[in-house]
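In this view, the complex is presented without one of its protein chains, the others remaining in place.
In this document, chain identifiers A, B and C correspond to the written order of the chains, with residue numbering beginning at 1 in each.
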Amino acid sequence: MSSWTRAQMAARVADDIPEGWYVNLGIGMPTMVADHVPETREVIFHSENGVLGMGPAPEAGQEDPWLINAGKQLVTLRTGGAYVHHADSFAMIRGGHLDLCVLGAFEVAGSGDVANWATSENDTAPAVGGAMDLAAGAKRLWVMMEHTTKDGRPKLVRRCSYPLTAIGSVRRVYTNMAVLDVTGTGFAVVELAPGVTREALEAATDAELVFPA
Amino acid sequence: MSSWTRAQMAARVADDIPEGWYVNLGIGMPTMVADHVPETREVIFHSENGVLGMGPAPEAGQEDPWLINAGKQLVTLRTGGAYVHHADSFAMIRGGHLDLCVLGAFEVAGSGDVANWATSENDTAPAVGGAMDLAAGAKRLWVMMEHTTKDGRPKLVRRCSYPLTAIGSVRRVYTNMAVLDVTGTGFAVVELAPGVTREALEAATDAELVFPA
Amino acid sequence: MIDKTVRTMAEAMDGIQDGSVVLLGGFGSVGQPDALIDGLIEQGAKDLVIVANNAGTGRIGLARLMELGRVRRIICSYPRSAGSVVFEELYRAGKLELEIVPQGTLAERMRAAGAGVGAFFTPTAHGTRLAEGKEVREINGRPHILEYALHGDVALVEAWCADRWGNLTYNKSGRNFNAVMATAARLTIAQAHHIVPLGELDPEAVVTPGIFVNRVVAVPPKGDNT
Partner (left out) sequence: MIDKTVRTMAEAMDGIQDGSVVLLGGFGSVGQPDALIDGLIEQGAKDLVIVANNAGTGRIGLARLMELGRVRRIICSYPRSAGSVVFEELYRAGKLELEIVPQGTLAERMRAAGAGVGAFFTPTAHGTRLAEGKEVREINGRPHILEYALHGDVALVEAWCADRWGNLTYNKSGRNFNAVMATAARLTIAQAHHIVPLGELDPEAVVTPGIFVNRVVAVPPKGDNT
C-alpha cells in the first residue's frame, strides 16, 4: 500500500492554510508544517511560550538561546513578530483568536473527540502541557497523525479509549492515508493518498466513513 | 471652632504615608495629598487609567495632552514610572497590590462601610468609576473628607444611609476635625485638630467614639 | 502579503450591523477613537449597545451618536459627568438603557471575553446595589460576586503606531481601555497616529499584537504635527 510520507502530509496541511491565519502547530509532526508554507504566503505562527510570529530554526551561528518554541527547539522571530507572557499567550489561545491549531493525537473519534495527552487511565503522571487549552480554544482544530498505530490498530475510532483532551473539537484529520472531515458521527473522506483504496482505508479505520459521491 | 484646613488635612494624610508605598488618591480632595509628600520620600502614585509613578502637574509649557490622571487633569510621569492598560491597572488595584487608597466619601460607618458614589437611591444614573474596585481592592482604605455636610449633618455615622461603595473596608478617616481609626463598631480618635474639643467632635458625629485614655 | 491597513473610513466601517455591541476605547479625551466614531455616525448602524467608560460629552462623538437615536443601551462606569447633556436628556426621557459597571469590573469583563473566560468571581461591588441579583460566593473567606465576560461585536480603538500586521502601540495614558477592548471584539478597528513599516515596532514593546486587530486606518490626531 502506498501512502503519504510525513513530509507530504506536512505539505498537504500547509496547502490548506491561507495567508493571514494565526496558527499554532503542536509539538512533533505538526511542527513540520511550517517548513511547507512558502515564505511569500504570510502565515503567523504562535508558540505557547509567548512567541507570536515565530520563524524557522536559526541558521548555524545565529542561534539565540533565549528564543525557543513550545517544543524547546531554537527558533527565530519573523519581522513583525512580538513577545508576550504566558497568560497573554494563552489568552490568544483560549480567547478564540487562533484561526487554527494542528495537533498530533493518539485517537480521534467521529464526534470530534480527541485523545492526545495520556495513553491510559493508569498513566498517573501524564504531561498535558497546552494541549487542552489549544483543543478547546482555537477556532479550528486539525489533527495530523499516522492513520494507525505502529501495530496497526486504527486511530480513527468510534469512541476514544484513551483519556480525552477535548470533546467534539476536531474538524479535520490529516493522516498518511487520507484527509478526512469530522462529521459528528464519523469521517467524510476529502482526499485519499495516492494508491490508497477505499477498502484499505475502511480496513484501517474503526469509524463510519463517508466517501464523496 | 478651629479645625484643619484642606491643605492641613492633606499634609496630615501625607505624614502617614511611608516611603515605598504604592498609593492611589481619589478624585477631588485626596488628590492634594501628593503635593504634601516631600520629593525626597519616594511614594509611588497610581492612577486608574494606567499610570504608575504619577508625578505632579506639568510646568507651564511642558503639558502633554496624552498624560492625564483619573480626574482628567494633566500630570507627569516620575522617573521610574510605567504605563499599563486598564485591565492591568485594575489588576494592581483588585489584586491587593496597592498599599493604600485614599478616597473622599459622603458617609463612613463605624463598621468600615463607605458610601461615596451615589447620593440617594433615587439617583438612577450615578457615576461609580473605580471607587468600588479601589475600596474593595486596596490593602488599606483611608477616607479624607469634611467631618459634616455643608448643612452640618454628621458624615461619620452608625449606618450609611446612602448607597454603599463597599462593606467594612475603611481603616482610617481624616476629617477637618480629627483623625479616627475604624474599630468595627465605631471610631477611635487618634488625633484632634487644634481647638477641636471632645464635646465638639461628639456633637458632629453620629457614631460611637472612643477617646484615648 | 498581509495588509490590515485600509484607505478609507468607509472600508474601515464596512459590515458593522444594526444591533452591534460596540466597544469604544479612551478615557477622558485621551485615546478616544474620534475619527472612527465619526465614521460610525456616517456609516449608519443603529440600535447599538455601546460599552465605554463615559457616556459622552457635548454634542459630538458618542454624544452625537446617542443624540441621533442610534444607541439603545450604554454600559459604562461613569455616565454622568461634566457635559454629559445628551446622555442626561435621553436617559431622563427613558430613551436609553443604562448599565453601570465598576470601572475595574468593566475592564476585567472585557479582558475575560478576550481571554476565553466565561465568567469570574470578584469581591468588587459585593454588598452594593450594583451587585443586586448577582450570584454571591465566599472564596477564601471573602464574598465574591459573579460577573460575566463582556464581548464586543466591534471594538473601535485609538493607537499611536500600527504596522500592516495590526501590531499596535499607544501613547502614555492613551493605552487605557484601548488595549483590552482590542482583545474583546470579533472585529477590532484601530485608528493610528502613525503607520510604520513592519519591523519598526520593538517586538518586546508591542502592546496589542496584530492577532487582535482586523483593520487599521491612519488618522493623525487633530492639530498634531509630528
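Rule of thumb we're sticking to: contacts are C-beta pairs under 8 Å (C-beta built on N, C-alpha and C of every residue); 3 or more make two chains touch, one makes a residue touch a chain.
Since this is a predicted model, take the numbers as computed values, not measurements.
Asker: Of the listed residues A:M29, A:A131, A:V157 or A:A200, which contacts the missing chain in the full complex?
Answerer: A:A131
Asker: Which of these touches the unseen chain: B:P38, B:G61, B:G80 or B:G184?
Answerer: B:G80
Asker: Even though one chain is hidden, which residues of chain A still touch it in the full complex?
Answerer: Given the touch definition above, chain A has residues 47-51, 64-70, 72, 77, 83-87, 89-90, 93-94, 118, 121, 124-133, 136-137, 163-167 touching the missing chain.
Asker: For chain B, which residues lie in contact with the unshown chain of the complex?
Answerer: Missing-chain contacts on chain B: residues 19-20, 22, 42, 44, 46, 52-53, 77, 79-84, 87, 90-98, 137.
Asker: Residue by residue, what part of chain C touches the chain that was omitted?
Answerer: Listed in rising order, the touching residues are 108, 112, 115-124, 137, 139-140, 142, 144, 148-149, 169-170, 172, 202-205, 207.
In this text, only the chains that are shown with their structure count from here on.
Asker: Report, in whole Å, the distance between the mean C-alpha point of chain B and the mean C-alpha point of chain C.
Answerer: Distance between chain centres: 29 Å.
Asker: Centre to centre, by mean C-alpha position, how many angstrom separate chain A and chain B?
Answerer: Spacing between the chain centres: roughly 54 Å.
Asker: Enumerate the residues of chain A that touch no fewer than two other chains.
Answerer: Residues of chain A never touch two or more of the other chains.
Asker: What parts of chain C, by residue number, touch at least two of the other chains?
Answerer: Counting only residues that touch two or more other chains, chain C contributes 111.
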